[in-house]
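Mind having a look at this structure? Questions to follow.
Only one protein chain is missing; all other protein chains are in place.
Chain naming follows the written order as A and B, and within any one chain the residues start at number 1.
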Amino acid sequence: MKQENMTPVVELKDVHKRFGSNQVLKGVSFAIPKGQVVAIIGKSGSGKSTALRCIDRLEIIDSGTIQVCGHAVHDPAIDLRQLRQDVGIVFQSYNLFPHLTVEQNITLAPKAVKNMPTPQAREIAARTLKQVGLADKAQAYPEQLSGGQQQRVAIARSLAMEPQVMLFDEVTSALDPQLTGEVLRVIEALAEGGMTMVLVTHEMEFAARVADTIIYMHEGKVWETGPGDMLKNPQTAELRDFLSHGL
Amino acid sequence: MIDGGLNAYHLQYLLWGALWTIGLSLIAFIGGGLAGGVIALCRISPIKAVRWATIAWIQLIQGTPLLVVLFLCYFGLSIMGLELPGIVAASIAMVVYVSAYLGEIWRGCIESVPRTQWEAAECLALSRTQRMRLVVLPQAVRIGTPPTVGFMVQIVKNTSLASIIGFIELVRAGQLINNSIFQPFLVYLLIAILYFAICFPLSLWSRKLEQRLQFGSRAATPSANAT
Partner (left out) sequence: MVIRPAMEKVYPALTSQFVLLMLASSITSQISVEELTAVAARVQSETFRPFEAYIVVAVAYLALSLLMRAGLWLFGQMVFTRQRKLGSTK
């Protein structure tokens, strides 16, 4: 899974996806080089979450190709275990395991998937918890934490598997406004650390500041893409509309 | 037993019967629990044939009165030439009966673990068995404990049917005593009190468990068909 810097870490080509009679993705294509941060924005229903989920094969596409870290995601014969070790995903509803402590949440996958011995796994847990600023919460249960803290634990949990790409699916949308800051700071730190990331988000200023590329999706297609300051100069009417009306 | 009244020997006999009731209930719960676990897992198997066979079996057992299942086991065993004591026939019938109901309860518990938990585990590269064992089953067990304990009450009450095929448990003990002292109301009242003494703590415990395990139960808690 070693990539040269030139080959994109994530590449979608002409991806189509239908749910029943609803054509959600109508030919989506983009490529993400290593170390880049890409933010996907758009209205609800524009297909941005679906596109993200297709990258980790949580949804199976109807046509087109997706290459992620050297894996052909559209291929039914793909080694899913290896793909999911290379791709980390953080969800809107954190999805922590409620019956385990924070530390156990983080060490579960390295121990089960990589057969890592417990002391080593706990070291990794301590390191990732420090990275997200929750080093003292290792023995707490998820229900004892605030939403922002739980989301940061979810990020630490994904980081513990040392993925090559991190996907963030509207991770601050379910949080109270005062809690989004702590999560965004963690994401920004990750970006500065050189992690390749794809963020589906509604946080426009954050996207403009942190992302190398912004993709605006509209009705299942990539409508406009550009660097962070693209949001100051929207080229298409739809993007102008979207920015002025918020969501 | 000449004086025609209820005396200490009778009470002792009733308590022995109660002990056998508890014993048969335990056999039914443990055996039925193990079989029920298998049935629950088969019920959600990715293999269609296994799933449909399990559904058919569950519908069959749930659509037949326990009394009829009991008679079938009792007479069925005799036909096969096995002359086994009443407790074996009663145990087999109870295990079959309990496994179908517990299997359905536990299947409901497994399915009420939110889909997002499955997804999160999947995205951490856990295999299907690992997902079940490490993430879903621990949560399902917590959700399932109150209705399972509630169903234990049903098991204890249903063991009274075993008296019909001659197994000496609480009700049969009472019948035998009644045959000698002819005070049915008193005897059956005592039997009812003993059943209550066994079942009420179980009901209380089930309700306490339900209150305590609120954390994961944003999804509806599946309850036994008749708790």
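We take it that a residue touches a chain if its C-beta (ideal position, glycine included) is under 8 Å from a C-beta of that chain, and two chains touch if they have at least 3 such contacts.
Source: prediction; values computed, not measured.
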Shown chains that the omitted chain touches within the full complex: B
Touch with the omitted chain, as defined above, among B:Leu19, B:Val68 or B:Leu204: B:Val68
Among B:Leu6, B:Ile164, B:Leu186 or B:Leu209, residue touching the chain not depicted: B:Ile164
Omitted-chain contact residue, chosen from B:Leu11, B:Ile30, B:Leu60 or B:Leu189: B:Leu60
Where the unshown chain meets chain B, residue by residue: 59-60, 62-69, 71-72, 75-76, 78-79, 161, 164, 225-226
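Definition applied: only the chains that are shown with their structure count from here on.
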Whole-Å gap between the CA centroids of chain A and chain B: 46
Footprint of chain A on chain B - complex, ascending: 116-117, 119-127, 130, 134-135, 138-139, 142, 215-216
Interfacial residue positions of chain A with respect to chain B in the complex: 56, 58, 80-85, 87-89, 91, 93, 95-99, 108-109, 112-113, 143, 157-158, 161
